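For this view, one protein chain was removed and the others were kept in their places.
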């Protein structure tokens, strides 16, 4: 993609992802929220593609949109509570206003910090054969990612397997009929 | 020789440990084997130590001081645990273990029904250990250890029937007063160490030169360097200890109350041995008492006043054990009088004979109490001579002995004391002369009173017709409330008078045999003293034996001695006569309105005065202090802290709403604040 197309696609993606994200928290029905979240995740995957992270984009779609969100939808349909239940009045109505104000302050502050040009450290860029773009050019995208994962972070990778085992066992224990 | 002394000490200690740890599980025969066996061993070792001492010539070599181990070294202070065998400690050991053995045997009968049988004998063995430690220690520090331990044994045994409130109160009182005495002894030891750099009795210490006045305590030459004030303070502080342990004015109040303990305890600890520790201490440290011209007269004055004071109270008491308790106090006063006249051997002599006849009196009274099932009131006795013949005869011998009727033991020793007092009165000059004349008068008067109250007691128990209602049906270990309750409910059914007398039986042989042995000793025990009265100077075995330690008593003038003897004998017979006139046909209790009688009957209101002047103000002070410190300062302070916390948390708990989303909000606020910090910092 060339310059203007890139910028246009960025803005389209940005607006779409923010809109669908707002959908997540604004829909009353949890099913709509979940679908909205799936949309957000898809837009994010496109961002990743735009940023050249092909493996992450694919994984994002496979795991998040494919696996996690399916699980969410299962549970949502299983536990659907009546949204018009009179018991379920918001006991903290004031918190909405406070949250909105704080959210605006947070976004404002972060944007200010980003735009006021706190300079990014150029020296931190990787160079030479270390640079990602070099490796991608020589070996391909997935290989580059795999090399980084298994060379630099093999221990963390192994630990994630442990985390998953524990999570599975935990889900089993919690899901058992008491 | 001192290794023998170690063997005197060890068996009772072992017995105490064995009985204390295992006694609960042991059968009765095993308990008696341990208790009797250890004391008998101790007695045999004491006897052989005594005999080995007799075999040493010349007399002045009769001493052995062996350091068992060094207990502490701190700079100049070297404290050895040493055992001293000399005529004084040998005599004391013989008395303690001998009388102790007899009373152990007797106790097997007296305590036969008590559930705390093993506990009793373990305490008794502990007492024998502590007392032998006291007299065989070769320095004042270990004497203090023994001194404190006998106080502990006394506390344990007075409070032996701890279910009785009166017994525990008496035990507390005894302990508190004894600790006052311990404190005096401690201060005296501190002063001695400060000025003489030693706590030893003076065998080889750097400042003491042996051989200057026999081989006594802290020889006189070494002690000359003390200033006049210190040389008065040390003996007076020592005498505070003696007065507390030996129940002299004004620290005597605990001894009558100590009669709450079992009667064998009263006989062993509160008549024969422990209370004479003060007499022993004065004799042991007599060199210190001679340093100041005022020390011995003060001792004598207090002893004389105590002797008369206690005798007048004894005249009016109805509880037979209390009569004997006041009699003990009076006789201890006698011993101090004798020592104050410089005749320490007379004091020790009276200590020895008193141990025999007063133990006999207490054991006889114990037999009566045992036979009557715990009755101690003279009004409920009488006529027992028909039913308790052995007790009757042995008690009579003891009464004759304490009243000073020849040839029984008390006559000789009392005579020795009075003779020494009169000799001292005629030989010293100045105001002290009048003091000693006065003391002699007090002694003679007290001798008469002693005969009077002892025969009153004797007639009350054994003569006349029986006034009680037969033996109380329960053991003497029952609580007093029970006793009163039973007396109320059964008084109608129980027969009074002669027919009830036949329910009373003589006590078993295990109790009468010690009585008989002590009666023999009370009869002939006086013969070991001195025949100075007959100008037969070669026969005074005890005085001569003790002379190397205590110095020889001043030579008496023969007519003077006879005068003294005659006067005391006349007074004693007079007392006997009055008792016979008044009580010979049996004791009759009459409420008397005579103010002097009321005064003596109520023990001069000393307890009441003490409570009003000392106890109540102290209690008031304690309550105020407790209200102020506990209530105001400590409680108030902690309440303040508590209130501060509850105020803070009353506000703080509102923050804890329990809503998860509130907590999330708090986190977000924190995040925003951190980001804003970076924005502001730029």
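Which chain is which? They are A and B, in the order written, and residues in each are numbered from 1.
One rule holds in what follows: contacts are C-beta pairs under 8 Å (C-beta built on N, C-alpha and C of every residue); 3 or more make two chains touch, one makes a residue touch a chain.
As a convention for this text, contacts and distances are computed from a predicted model.
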For the chain not present in this complex, what protein name does its UniProt entry give, out of "Iron uptake protein", "Sulfur carrier protein", "Pyruvate dehydrogenase" or "NADH-quinone oxidoreductase subunit K"?
"NADH-quinone oxidoreductase subunit K"
In the whole complex, what residues of chain A lie against the chain that is missing from view?
2-3, 6-7, 10, 14, 17-18, 21-22, 24-25, 30, 33-34, 37, 40-41, 44, 47-48, 51-53, 55-56, 59-60, 63-64, 67-68, 71-72, 75-76, 78-79, 81, 87-88, 90-92, 95-96, 98-100, 103, 106-107, 110-111, 114-115, 120, 124-126, 130-133, 135, 144-145, 147-149, 152-153, 156-157, 160, 163-164, 166-168, 170-171, 174-175, 178
Listed in rising order, the chain B residues that touch the chain left out are 649, 652-661, 664-665, 668
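Basically, only the chains that are shown with their structure count from here on.
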Taking the mean of the C-alpha atoms as each chain's centre, how many Å separate chain A from chain B?
94
Complex interface listing, chain B residues touching chain A
659, 661-662, 665, 668-669, 671-672, 675-676, 678-679
State the interface residues of chain A toward chain B in the complex, per the touch definition above.
91-92, 95, 98-99, 102, 105-106, 109-110, 112-113
